[in-house]
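Let me begin by presenting the structure, written as structure tokens, before commenting on it.
One chain of protein is taken out of this complex; the other chains stay put.
Chain lettering (A, B and C) follows the sequence in which the chains are written, and residue indices restart at 1 in each chain.
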Amino acid sequence: MTKKFGVLTGGGDAPGLNAVIRAVVKTANRDYGAEVFGIRNGFDGLVDVEGVSLLTSEKVRGILPRGGTILGTASRGNPFARKVIQDGVEKIVDVSDLVVQRIHELAFDALIVVGGDGTMRISLELFEKHCPVVGVPKTIDNDIEGTDVTFGFDTAVNIAMEAIDRLHTTAESHHRVMVLELMGRDAGFIALHAGVAGGADVILIPEIPFEFDRVRDKVLARAEAGRHFSIVAVAEGAHPKDGQPVYRLEGDEVYTPRLGGVGRLVADYVSTACEMESRVTVLGHLQRGGSPTAFDRWLGTRFGSGAVRLAEAGGFGRMVALTGTEIVDVSLEDALAVPKRVRLDGDAVATARGLGICLGD
Amino acid sequence: MTKKFGVLTGGGDAPGLNAVIRAVVKTANRDYGAEVFGIRNGFDGLVDVEGVSLLTSEKVRGILPRGGTILGTASRGNPFARKVIQDGVEKIVDVSDLVVQRIHELAFDALIVVGGDGTMRISLELFEKHCPVVGVPKTIDNDIEGTDVTFGFDTAVNIAMEAIDRLHTTAESHHRVMVLELMGRDAGFIALHAGVAGGADVILIPEIPFEFDRVRDKVLARAEAGRHFSIVAVAEGAHPKDGQPVYRLEGDEVYTPRLGGVGRLVADYVSTACEMESRVTVLGHLQRGGSPTAFDRWLGTRFGSGAVRLAEAGGFGRMVALTGTEIVDVSLEDALAVPKRVRLDGDAVATARGLGICLGD
Amino acid sequence: MTKKFGVLTGGGDAPGLNAVIRAVVKTANRDYGAEVFGIRNGFDGLVDVEGVSLLTSEKVRGILPRGGTILGTASRGNPFARKVIQDGVEKIVDVSDLVVQRIHELAFDALIVVGGDGTMRISLELFEKHCPVVGVPKTIDNDIEGTDVTFGFDTAVNIAMEAIDRLHTTAESHHRVMVLELMGRDAGFIALHAGVAGGADVILIPEIPFEFDRVRDKVLARAEAGRHFSIVAVAEGAHPKDGQPVYRLEGDEVYTPRLGGVGRLVADYVSTACEMESRVTVLGHLQRGGSPTAFDRWLGTRFGSGAVRLAEAGGFGRMVALTGTEIVDVSLEDALAVPKRVRLDGDAVATARGLGICLGD
Partner (left out) sequence: MTKKFGVLTGGGDAPGLNAVIRAVVKTANRDYGAEVFGIRNGFDGLVDVEGVSLLTSEKVRGILPRGGTILGTASRGNPFARKVIQDGVEKIVDVSDLVVQRIHELAFDALIVVGGDGTMRISLELFEKHCPVVGVPKTIDNDIEGTDVTFGFDTAVNIAMEAIDRLHTTAESHHRVMVLELMGRDAGFIALHAGVAGGADVILIPEIPFEFDRVRDKVLARAEAGRHFSIVAVAEGAHPKDGQPVYRLEGDEVYTPRLGGVGRLVADYVSTACEMESRVTVLGHLQRGGSPTAFDRWLGTRFGSGAVRLAEAGGFGRMVALTGTEIVDVSLEDALAVPKRVRLDGDAVATARGLGICLGD
């Protein structure tokens, strides 16, 4: 009997998702004679009408270089809390049992779930309820343990680095401090990698609460050395160290980090403390869109292909991962046990310090 | 006797400025045996110590692919109003006479001034005070008449279009309305060109005050046709038409356009009026930095070279310009007589409408 | 009655063709309620089974950023000379009458033909046989008169310039002469624009037969000045001036220019004459593929839209064209009267010379 696989993508989109989907379909069709069904808009597709449909090879043609996900995704909050209208009243209904029931009804030999740590947690729950789930980790921020890196990160870092390259020329021409706010709510990998690759002077990440004075000192030291401009890369989740004289934006009673928040905070501080013009740019969604880099297409393809092999081998409750140069698999439980953060004692941080980059401490 | 040229760059930086400087130096050296002196930081360099120095061919080596300006620039307000400390008190002093005096003292055979309409106005004044000024128009916004286009614009449009390409995949994957705010305080060329080239669904420009309803109608019409996402390109100077029921951002007593303002206004409106998620991205300084496109290096080089020939021919009080495929020159007075705006009766606007793009009216 | 338009793309592919097709369909549908039929593989589709089919707006969705042409093209020789098997024997049959007949049968209100000068010549013939043809000029080489430029050229120049940028670093690191052979059989625009924009030291174009000695002198003069590397951009149609001591590749009895020919010839010559290592790169098809630049998408879109308006206005036997910043139309006869070539007395050539670039003469 023909095998039947399902595939869905959850959480924020990332360059490389389509490479995963394409590889799943091609490998399942060819190596195992299996059919692959695509589920639209994350877990929503399991309860929606017309949410599940056959993915033919025709449907995955030409999608390798394209960003986003042809399956759509749903990124907001708990995917099992659905708004419904019952008796004319809007209610929130828990559809988790319905989802489990649907997966069993659909009789998938395997359900390949591509997503971030939230999606992986749900996958683990589904596995515990006997759903044949195989995971593919996806995180632009690079904050999932168990894999050296995932797809999407490399594209984001390149886009962020190119932004720094662009800001450099304006900073230098205008003698300004240019602040670039980058993704990274809990983990500062994008800011650290892009900052080092782009030649930033200051890099602020969530793992190292920063002192305003250190930023000022660095900018002024450069100006004294005749470098009348600086580039500051800030992860959106970076935050000032407690206990220091608080610097406040005008009008803010208490400082609360928010999108566009910490970058503006730092830029405003620098312009006051250093008496230099400063500007802030929030890169935002530009980091997650567009055609994936070669690495992300390559890794996404290997992950998709590896997930099919893992499913065939009955490796449910596990996810594919990259270790060194090889694709391996790890249990979802292990992967989710601890979140991944920039290691303060690793060579990456030592390298940044060795170059004279201010990390805010 | 060896001729002596000066060159300075004023106003905001633009990709292609270094191509101009390099071409001025190379052409003056080679074709006319002239020496070229670089003036640092716009007109400031004429009054600053060490503001003027010889530009050797060594100094312009390798700068062609680089954004920004090796001469630096000063973009803020009136360049002739200088802050000085006299008798311990900070004062604003008018240095315009001093500048004229310095130009005569320096005995330039020609002073080549590269800048936007503000800088060109000053150049015209200097010419009227008998300074041998030749202009090179520079405007990323493309708002100077007398030339089909200037350098910097093409790079900005390409960066903006790539941003739209990136937002497309996220918009489609997440069923969102993505709003991109672009440069263009008074002229909407960047938003119009990048919007058409990127396939935007709505393009709002300063030349056409927009109605909120038109934007909503377009977004909803697309959703009804199964296209659950839209891309909106907004020039920073776009503004709502008077007399319509005012839409206000929470907390704003009166709507005042500001950087990041109109984009957020439109995004907030759409998310309320269409009940769809929306996001805004402000491209800002990323549009003016980085390596120039081929067109901008090519045009910058031709402008620089043409300015030297114009200077040699004694064409003071004039600026170089592009007409069709040839470099010509026009009087600064004519060029500044009317500002350039998107022509509402031109084929560009007709094309956008023909494609079904909503222009807000 | 609903109007009926046909559209086909002939000759080599160029970035921007899909922008034209998309604009034709959207504008015809929306502004004139017309249906557009796509003809596959150039004129071949008019005689092939299933060569003509309705282009819905669904079919042109998402094609704007894509290179190539969704309609396919046929670039080889005379499109009216078809190979057929009759009575078991392969024959060449003239299908031109059949094509004319088919156009009349299909009862197109207008046939929009996108192509280069060969395709435009055929369009003119068809028009003379009372076919309602409207032309859209397409030429990567930029060798069609009557329009300032066409789409595809800007993309090609940018790709070529980026190649020069890449070769620069290797040339400088290894003290080599890097020769880049670019498109341009009869017109040297790509080599001239990309060469100037990329900072080439020598640019050889078909319009200026070159002397080997001039190339050698330039390379040696640079080496003497401490610049132990040079970049040479050569149009594929560049050729040595007659009457000079012929330089021959080993094994070639007589020098015959061919793809890869003149670049290799120059590289071999330089390595011998200057005693420096040299390398040749033939950029070839890389110049015509990939996502179009903003300018090419913008111009392609305007051309497509303009062609529909021209068809509606009954402007048969004419083609759309760019003059300055506006779309106009010119008669095919006029456009084809003279081929476009680099003007030796224009400012572009003067600029190149002023910068000290060797043009081989």
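Following the convention adopted for this analysis, a residue touches a chain if its C-beta (ideal position, glycine included) is under 8 Å from a C-beta of that chain, and two chains touch if they have at least 3 such contacts.
Not measured: the values here are computed from a predicted model.
Put simply, the hidden chain is in touch with A, C once you look at the whole complex.
Among A:47, A:64, A:223 or A:276, the one in contact with the hidden chain is A:64. The omitted chain makes contact with just one of the residues A:170, A:230 or A:305: A:305.
For the options C:167, C:202 or C:327, the residue in contact with the chain missing from this view is C:167. Within the whole complex, the absent chain has one touching residue among A:138, A:264, A:279 or A:297, and that is A:297.
The missing chain, though absent from the display, is touched by one residue of C:73, C:96, C:230 or C:325; that residue is C:73.
When the omitted chain is restored, the residue from C:3, C:185, C:279 or C:353 that touches it is C:279.
Although one chain is not displayed, chain C still touches it through residues 12-13, 15, 17, 41, 66-69, 72-76, 159, 162-163, 165-170, 172-175, 178, 277, 279, 281-282, 284-286, 288-290. Within the entire complex, the positions of chain A that touch the omitted partner chain are 23, 26-27, 30-31, 64-65, 148-149, 154, 157-158, 160-161, 165, 193-194, 196-199, 293-295, 297-298, 301-302, 305-306, 308-309, 323-327, 346-348, 350-351, 354-356.
Note that only the chains that are shown with their structure count from here on.
Taken as a contact graph, with one node per protein chain and an edge wherever two chains touch, the assembly forms an open path, each chain linked only to its neighbours along a line. One rotation lays the C-alpha atoms of chain B on chain C, and its angle is 180 degrees to the nearest 5. Nearest to the global CA centroid, when each chain is reduced to the mean of its CA atoms, is chain B.
Inter-chain spacing, taken between the CA centroids of chain A and chain B, is 34 Å. Centre-to-centre spacing of chain B and chain C amounts to 31 Å, using the average Cα coordinate of each chain. Distance between chain centres (mean CA atoms), chain A to chain C: 42 Å. Residues of chain C in contact with at least two other chains: none.
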